[in-house]
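With one protein chain withheld, the remaining protein chains of the complex are depicted in position.
Entry: chain A
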Amino acid sequence: MSRFTRKLRKWSVDVLDLPQDLVFDLPRLTMIGNKQLLIENHLGVLHFSSEKLRLEINQGHLEVDGTGLMIKAIMPDEVLIEGFISNIQYLGTGAKP
């Protein structure tokens, strides 16, 4: 994405008050308590174990920690995680949009 288009998009988001996930391909996380987590707009699984799940997202990684994690369902850009989630962490997202 060129610098100009990024700027244009940011401007349109600010002016038109659009949701950012649609425009910037940012992940959208829907969490129900600590039991269920739906992540949209992910780019693939990097690591998967019952304690840790790392997903690739637009900029950097998203790490979900917990116990007894399992992928309830997975689709090209959506993943539904179940288990006891204790921590959600963004990694390597230093770059400003």
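In this text, a residue touches a chain if its C-beta (ideal position, glycine included) is under 8 Å from a C-beta of that chain, and two chains touch if they have at least 3 such contacts; residues count from 1.
Please note the rule applied: contacts and distances are computed from a predicted model.
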Among "CobB/CobQ-like glutamine amidotransferase domain-containing protein", "Sporulation protein YqfD", "ABC transporter, permease protein" or "D-alanine--poly(Phosphoribitol) ligase subunit 2", UniProt-listed name of the chain not shown: "Sporulation protein YqfD"
Touching residues on chain A - with respect to the absent chain: 36, 44-50, 69-76, 79-80
